[in-house]
Structures are given as C-alpha cells and as structure tokens.
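Removed from the display is one protein chain of the complex; every other protein chain stays in position.
Read from first to last, the chains carry the letters A and B; within each, the first residue is number 1.
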Amino acid sequence: MADQRFFDNTGALTLDRIAEIAGARVLRDSGQRTLTDLASLDAAGPDQLSYCESVKFKGALERTRAAAVLVAEPLASFVPVTCTTLVCAKPAVGFAKVAHAFYPNPGCLWPLAKPPVHSIAPSARVGEGAVIGPNVFIGEDVEIGRDCEIAPGAVIGRGVQIGHNAKIGPHVTISHALIGDRFTIHSGSSIGQDGYGYIAGPGGHFKIPQLGRVIIQDDVEIGSNAAIARGTLTDTVIGEGTKIDNLVQIGHNTRIGRRCIIVAQVGFSGSVTVEDGVVFGGQVGIADHLTIGKGAYIAGKAGVTHTLEGGRIYGGFPAKPVEQWRREVGVLSRLAKGKRNKDERDGGKD
Amino acid sequence: MADQRFFDNTGALTLDRIAEIAGARVLRDSGQRTLTDLASLDAAGPDQLSYCESVKFKGALERTRAAAVLVAEPLASFVPVTCTTLVCAKPAVGFAKVAHAFYPNPGCLWPLAKPPVHSIAPSARVGEGAVIGPNVFIGEDVEIGRDCEIAPGAVIGRGVQIGHNAKIGPHVTISHALIGDRFTIHSGSSIGQDGYGYIAGPGGHFKIPQLGRVIIQDDVEIGSNAAIARGTLTDTVIGEGTKIDNLVQIGHNTRIGRRCIIVAQVGFSGSVTVEDGVVFGGQVGIADHLTIGKGAYIAGKAGVTHTLEGGRIYGGFPAKPVEQWRREVGVLSRLAKGKRNKDERDGGKD
Partner (left out) sequence: MADQRFFDNTGALTLDRIAEIAGARVLRDSGQRTLTDLASLDAAGPDQLSYCESVKFKGALERTRAAAVLVAEPLASFVPVTCTTLVCAKPAVGFAKVAHAFYPNPGCLWPLAKPPVHSIAPSARVGEGAVIGPNVFIGEDVEIGRDCEIAPGAVIGRGVQIGHNAKIGPHVTISHALIGDRFTIHSGSSIGQDGYGYIAGPGGHFKIPQLGRVIIQDDVEIGSNAAIARGTLTDTVIGEGTKIDNLVQIGHNTRIGRRCIIVAQVGFSGSVTVEDGVVFGGQVGIADHLTIGKGAYIAGKAGVTHTLEGGRIYGGFPAKPVEQWRREVGVLSRLAKGKRNKDERDGGKD
C-alpha cells in the first residue's frame, strides 16, 4: 500500500511472525500463510493485513477483503470468514508494530552513492554507521553516536552531543544542546538559538546574554519548523519520550516533563514548568513562569494564564476546568439568543 | 517604481498594449504614447500607470500625476485632464496583469554564471530550462518538469514528482510528494515530513508509521516556513489553485479543496476535510476530523470545534455564525459595563 517510490517494503512475513510481532493469537485461520503488506480495512487486498480498533468501524470490518485482520476479542465475530482473525488487546499498537516490520526505515531518503560535499570539523567524532548527506556542517568537538542519519543541509554547531540512532532532518540547526538516544527531528527546526531576553532601558532594549543550553532526553521526536530556545542561566529541558509537533515554540528555561504530547503551533513562554504526561492541543499558549501539573490535558487553542493542577482537563481563554468553560460557552450563547428573540418581539434594534 | 536592484523592468509598453493586457478601453486619451512603469496613485509619475479601485480613493485620484489610470466607469469623471483614462470592469486585476507584463519574473534571484555545487542523483530527471542554485539536493528517481527554478539549498527527496514551471525557494524541503504544474513555494517550508501520530501506551508514545504522501494539484502557492505533513495510510491533499500563507500547519490526512485561501499561522489538525473555495483568516485553528463546507468564510483567530456548513461566515471560539458571535460579544460587553456602573453607584467593590 505504501508508495514504493518513497518506502522500501522488506518482503513477505509469515502469519506466525506477524502474530508474534503484534502480540496476537490466531483465533481463526483462513489458510493464508504469508502476507506481503498492510492497509486500512477498505483498502487492504487479499495478501494484506488490516486492523479494526473500534465497533464504530464494524461495517468496514464486515466488508474487508484483507487476508488477515487484528481485532480485540469482542469484534472477532464480525470478521469475514475469508479473513484470518488475529486477536490482540490493542490492535492499533499491533498494527503499528507490524508496519515497522514491513517498513523498517521509512525516513532514510538521503543515501549517498558518492563522497558527500560537507564540512566536518577534524575534532568532531561521528559514530559508526552514520549516513551523512551533502552540505552538512558539523562543528568542532561535536560528538554524535552510532547509526545516525543526518540529512542534507543540517547544521550542528560546536560542542553539541547527540546519542545513538538519531535522525536529523534537512535544514535542521542544532546548537548549544546535549541530546539523548533515538532522537528524531524533522526538516527546518531550530534548537538552541538565543532565548528572547531583554531589559528595557532608556537606550533601548538591552540583550541579556543567553548562556544556558538545551537538554533533550532519550526518545524525543520534534516536527518541522519548530523552535526551542536555549536557557539564560539555566537550561531548557525536554523530558524523555516527549513528542513535539510542527511549528511549536518553546521559550528559554522552560522544562517539559516526560512523555508529554505537544501538538502543532503550541507556544510556551519562558520558565514554564510542565510535569510528566501533560497533553497540549494545537495552538495552546502558556504564559511565563507557570507550572502545569502531572497528567493535565489542555484542550486546543486554550490560553493558560495561571498555574494548573494535574490530572484535570482544561480549556478556554483564560484556561479553566473544561466543564466550567463549557458552562460559560452555554450561558453566553443562551443570553445572546434571548436577546435576539427579545429584539425580534420588540421589532427593536440594538 | 520597483527597486531595480531586485526587479527587472522589461521596458516601455504602448498605451494600446497596456489597454489590451488590462482588458480596458481608452475613454479619454491625454496624448502619452508609451508608459515605462506603474505605481500607486500618489507615487506615480508622468510616464507611469496607476489605478483606482474605489470611490474611497477619489481624492488621491483627483491629485494623481500618473500618465494613465485604470478606473471603473463611474470614477472616470474624477480623472485629471492631464491623465489618460482607461476604463475596465476590474481595475485592480487589470493593474496586476500590467504589473506582470512590466516585471515578468520578479522571483528569479538565483541565476548561475558558473557550474553549481549541488548533488543531483543520476536517476533524477530535470526538464529543460531548469535553473538550479548551488547546494541543491535532488534525490533518486525525482522527476521535475520544464522551466523550473530551484533556489539554493532546496532539498528534494527520493521519488518526488514536480510539474512544469515550479519555483522552489531556498531551504525548502520536499519529500513524499507528487506536485502539479505552476507550483510556487517560498523559503524554509517543509512538505512531506512525518505526520504526528502516536499511540499512548505504558511504555511511552508509540509511533504510527506515516506511509502516505502529499498530493499538491496545479497552481498552488505556499508561503515561507509552512509545514505540510504527509498522510498516514491515505494522502494529504491540497486542491488546485489553493493559496497558503506563511507559517501554516497542515496535519496528516487533511484534504483541502480547490481555490481555498489560507492566511498566515492557520493550523489544521489531522483528517480535516475542506471543500472548495473556503477562506481562513489568520491564526484560525481547526480540530481534527471535521468538515468545512464549500465557500465558508472563517474569520481570523476563530477556533473551529465542529463541522461547519458551507456558504456562511463564522467567527469566535468555539466558532459559530458570525452574527451570533457578534451578539455574544455585545451582550457580554454590556453585562460587564452594567456591573461597573452598579459598582460605581454602590461605591462597592467586587
């Protein structure tokens, strides 16, 4: 199903191997011994795997032409008789694991057949197995781990350290940063540039030197065209397993916890503290020096102006518990409709 | 009027040729046979063309020193006697067409006098008439049409197809994409990077492979530093003639219709469907899996949380029909002012 111009399929997998990868058991075997690919329920063909996560998609499941399908046990009865039933607790996770097996390296688009044109400082150390594209710049004393891919035009400034298995996209700029293993960053993002710090004075805005760093722990992924400023006197920190979408802004000295989800165009001011497992919807803004408690969920486009305790859902601007925000939206809507009705009765205008 | 360091004026045009290009007729001829340039009403000099779109600018029209002016018929009586009157139905369109004629190639800033330093894979096919800047990377099996300009540092990943007459700006990254004719994209934008898809689990956020593509139809323009993610199992699609401004985010699997207008910093979540001719003001956000109907108009900074039917104007957060939003804004303002007045009468405080 994946476009072969962009993705390399590694070849057929046996049904037993697929079940093993997905953590599934074969509930009913329709006889197909090997599968060559995977697809959604409606697109999958007779040698392909699909999955069904929810009873919402029961109709598509009943009509699928897939050779095999991953389902949770309660949905097994809806699988067509021509289709092998693979039962597992989390079909979407299982499907994603099999997708990784069919397409183990979907991002490696920059292989090199000839010596690259790039600038690597003599004092830089790059681990074994690195693939480095043309026009890459790697500064003095940089250390990069094993099996990293560095796409064309990436710029890595002096002294940066990056762990093993990093994937650095085209035109990424990284400076003033210490980064863990399995880091992925997409095209055009900037890490480690000056934080935005000035002191107002009669002679204009006086720049505060930004002398900190960006610390990125293991298993972080960052999208395209995001910007993460380095700290002023302390560091900007991104915790282990946190995932950051496109065009996100993270101000200086902000500390993001582990396993947070930060959707596109979110903006953090400086010196924000985010505890573990917080979810930010798209375009959320967070004022400076606030704390967001563990496991909080901030709905898209909210504006956070106060510290928020963990474990709750917030929305609106200023952000508040979501049930209160919904009541406010409802009350205001009814007031405005009441006014319209009164105007119409009166034949009046405002 | 245009700065000659940046723009190449192709030389004088006759009045008849200008009328033909603009689709105008000469209502009153003041005798000037050729024009060399164009400018706004107040800046235009005695061998230049100007235009007047609205009676709002009647004063400037009466004072203009332009050699000729494009106006709609009702404004013709305000044109000074020293100035040739060119009447056409849409003066701004006519003026823009003449501007294209005086400055046919305003973006070609990267000509090459010597062989470039770039990396083009042997299997890539680039059509005739291409201008390719230094430090460009073009991957394997890329196909690019005739008469394309590819600015310094652009990176085009394996298998990408681009039609004729494309203009690719500096530091643009394109991967996993099939693109039509007359495509323009400005500096620093990213097309085709991974969509933002994870499954939460006890071991952290598990990445869903992003195996789709970005399909961009003919006559699309994209600004600077925008990000368009490729699809997951399906494609992200941008319809024919749609224009996208700077710093816009388009999530995976989103399908944008034809001739839409998407102003700066708009953000689409994943799997949004936008029908034809929709207009999005700046900083609008759209939640996932919604549909925006044909010809809808979404005012700037709105937050769209529900599917919206076509042909209407919406605003606010959550987005609603604009007349309702205005009533809500007015009702709340009056309530707050009433409270202030009451506080002042009571001498009280809240």
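Methods note: a residue touches a chain if its C-beta (ideal position, glycine included) is under 8 Å from a C-beta of that chain, and two chains touch if they have at least 3 such contacts.
It should be emphasised that the depicted structure is a prediction, and the values quoted were computed from it without experimental measurement.
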Pick out which of B:V55, B:A200, B:I313 or B:A336 touches the chain that's been left out of the picture. B:A336
Identified contact with the non-displayed chain, of A:G23, A:P80 or A:G303: A:G303
Given A:D8, A:D29, A:E73 or A:D141, the residue that touches the chain left out of view is A:D141
Subunit A positions in touch with the non-displayed chain are 117-119, 121-122, 135, 137, 139-141, 153, 155, 157-159, 171, 173, 175-176, 188-190, 193-194, 196, 198-201, 204-213, 225-227, 229, 233-234, 247, 249, 251, 265, 267, 269, 283, 285, 287, 303, 305, 317-318, 320, 324, 327-328, 330-332, 335
What is the set of subunit B residues that contact the non-displayed chain in the whole complex? 1-3, 5-7, 39-40, 43, 90, 92-93, 96-97, 99-100, 103, 106-107, 109-111, 113, 116-117, 133-135, 151-153, 169-171, 184, 186-188, 219, 221, 223-225, 240-241, 243, 245-247, 259, 261, 263-265, 281-283, 300-301, 317, 329, 332-333, 335-337, 339-340, 350
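The definition used in the following text is that only the chains that are shown with their structure count from here on.
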If you average the Cα atoms of subunit A and of subunit B to get two centres, how far apart are those centres in Å? 27
